[in-house]
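Got a structure for you, questions after.
Shown here: the complex without one of its protein chains, the others still in place.
Chain lettering (A, B, C, D and E) follows the sequence in which the chains are written, and residue indices restart at 1 in each chain.
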């Protein structure tokens, strides 16, 4: 099941906060990653299907700089394999002191048309990585290369990232508030209600900013909703 | 005991760092919250009496989106009740992954003339919340709505926030360094010495920047103090 | 063994990420501090030999504001003693809620030509401290004065900072990614290879940004290296 | 709604693990406290309704040893007020370094016929407190008196303890695995199914120990259930 | 490469501390898990090859009690598949509040002749699980079932456990000090030196206990070694 253009467009109109509320209404309380934040102020929401990469702890006898030259190295292969429009998500076990990737790999992802990078770990050459334009959500800058404490184990499997399960094909949306994981089978279902909720909340924000009281406005009663529909 | 205009004005002239030192001199070592930081660079210090709101962990059978429509919901009622000029302080038990409030409620607080919001939790729609102009001190952006992990239990009681006790009526001051809690009975007592210490430190900062050595200048000896008085 | 001008210049051309890789190649996996980050966006890398200052927990009967006036107070003495061009590094045991130093002391360090301040603790009057121009790497703003939870024990001894051992005379380099500790005996050895790696990576970044694939380019094969040498 | 003798008896036959499963089946995923463990190996499960006591951070000017002599001191009053058969639950904000109570207060609770003490904090004179026979669930021994870092704020209100909401009247059950919080309105409903599940699991444990394979046995198929009913 | 009887026997004679030292001598500093400890005092070291099981975070729409009945459920399948003499190792991401397994599954593992269970998570019905005789190394008792916060994703892949990489076939040894992971290719190499080091250290422990000074004895000089060889 791939992400339709309609769903992608609608998701771009919704905030991560709104999408989390839509998932909460469907019983999902644990859909937003804890930790990953945008390296640079995002211009627009990042939206794309998850392409997963999994790190496990490094072992000194196999994880050294030389390992990175191997064409079968899962990190390098993942970066060359992730389809354009998808999001590369890396399970870094929450290690903020080591980089998931650096600026050169970010540049490659950006050139390949990848929708973004998400990692519950650090990013090295962080300022330069952000300058590529690739949306990057991570725990912040971290200079040490991934082999310092990570071994790239495999890609394309379900992973944990920021305390949330990410299955390949889940839809990730990221904005200034962070990253939400939408189970693949719910993306179409929530896209339209989320975009609609976003429009309504923008209206309510204006109403409240102009002096409307909370009660009757937020959540909206029938009168407010009528006013909204006429707006 | 309410905050006089004189005290408020003097507190606005003092930094949080200086106020913490004044409290330390009076035996209070634990007056500054650990965690809450300004969402946006503050234009001037936030000063106001504390109006407290207390969250406890959510329970799935009672904490859902529908709960928020109730006029007796303590969070909503607190937001409509906190007097203008006061600071709404929310005990979020340090949960950074869930929002204390979002942009619409921030807009309401700003419209009502509230002095600021302080929470040892997250804020959703954080960029938009900051754009309302309301001074917001929190642990950072967090998309999930408060009912995801919080239940608003009550307001107007003593609470914990950022590891510090906050009693209703305590005076909160916030700037780029964070938030200090001044016990109500000490606000008048320390306001003038704090403002005076601030002026002195501004003088010493200029002296040191211009090349004065630490010894004799910071802390100031009689000669430096004489120079300060003539300045 | 003091830092030569040549080595200092070469280190200024290398990023912290690159230096960490050079140390990793020599078997050092734990050279980058966890925590300390720049208070303000650095204009150029901070480079200098470490001058260490050690804090231990405060004890209420000896650590009060009055202690700071003593000419023999190790913090004050360290600030007046650290040679120009060196970096003052403070062991704060990772306490983010208390300041290592404040703006006035930062101004003094800046006036004395110190290369920077590194602390695995907070900094008070953080905005003003950053405004002095002194490169400051710390855990963020924190209002309480150091005596609130620290006792300045001594200076000039090996310390822990950000989880890394720092020996007096080790060379510290800091940029937007954080701070790396280069053992004194390795500074000359890695300076040139690091500067060279930096130039190569800048070339590779441009190549990859322009569309070169990872394999063959990063890490570079002979053809890429030949192209680099001609560039 | 008070705890009936029937329900109490049935709950005594169920383990905390089984009760957590019964709550999970009803949509409650967060019913077991994180942290509190028995000080001494429990002879039988602790069962009783919650009587809550709330601590907030201490403030040096009001929280000293002298405070404890006050008849209105909420901790002391709670200990004299909690009805026999109930469990005193203390919100200690997870502070493991300070005691919720000590041996003398434990002795008083035991003499008064209290069902147990639960705290997400420490207990002082821990060995002596355990020797009273009072079931005590806490984070372990901690010598400092509660006023060192706590202020007893009030009792009889909903609180947080070990990351779970506890409402007065909720039913707490504790065994070697920890403490589960059963919402008051669910205690009667789950008591019988839990006791029944416990009996079934004891049967399955014997079957599996004797060599039955998992599939068909755990979870049990019709044949296994038939064998169970005949057992 | 499977574990020979000789190597297994020699490893049983060595402590985890000694094996960690042997690995340290070969450049491996990160071989001992952080967290997992024996549920019951071990009678003899646990030794066996790793059979890995991987949990990721639960998602409410797929992880419920019903899931456990499925014959393809990876946890249940792993328990029926792990070969006798091997150790089942579960990646629980360090979540101490939820169980990896419970007593019934422990009984099954014990009946099947599994060498032990290792998890960086909790175990439910912990006392009963320990009573089966199965060596269990975990973070302690935890009542909630695994589906409360885990989804069993797959087995037989490299995982992280207690901060250490575990590859299927690595040799795990556990005793009162914890669990060490020996890379498969090193097990034969270090088994004999480790057993020999253990014998030497037992001799040195007796010598030191009888009054020998550290210098010359530990580490041993030639004279001490000669005495050891004669012992």
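By our rule, a residue touches a chain if its C-beta (ideal position, glycine included) is under 8 Å from a C-beta of that chain, and two chains touch if they have at least 3 such contacts.
None of these values were measured; they are calculated from a predicted model.
Under the touch definition stated at the start, the shown chains contacted by the missing one in the entire complex are C, D, E. For the chain missing from the display, the contacting residue among E:102, E:135 or E:178 is E:178, taking the whole complex into account. Contact with the omitted chain, checked across E:60, E:95, E:125 or E:201, is made by E:201. Note on the undisplayed chain: of the listed residues D:32, D:46 or D:103, the one touching it is D:103. By the touch rule set out above, chain C reaches the unshown chain at residues 26-30, 56-61, 93, 151, 153-154, 157-160, 163-165, 183.
Against the chain not displayed here, chain D makes contact via residues 60, 64-65, 68-69, 71, 76, 79-80, 96-97, 99, 102-105, 107-108, 110-111, 124-128, 132, 140-145, 147-149.
The chain not displayed touches chain E at residues 15-17, 19-21, 24-25, 29, 31-32, 34, 37, 163, 176-178, 180, 201, 204-205, 208-211, 213-215, 218-219.
Heads up, the rule we're going with is that only the chains that are shown with their structure count from here on.
With centres defined by CA atoms alone, the chain at the far end from chain E is B.
Chain D has its Cα centroid 36 Å from the Cα centroid of chain B. Work out the mean CA point of chain C and of chain E, and you get 39 Å between them. Touching two or more other chains at once are residues 29, 163 of chain D.
Here the touching chains pair up as A-B, A-C, A-E, B-C, B-D, D-E.
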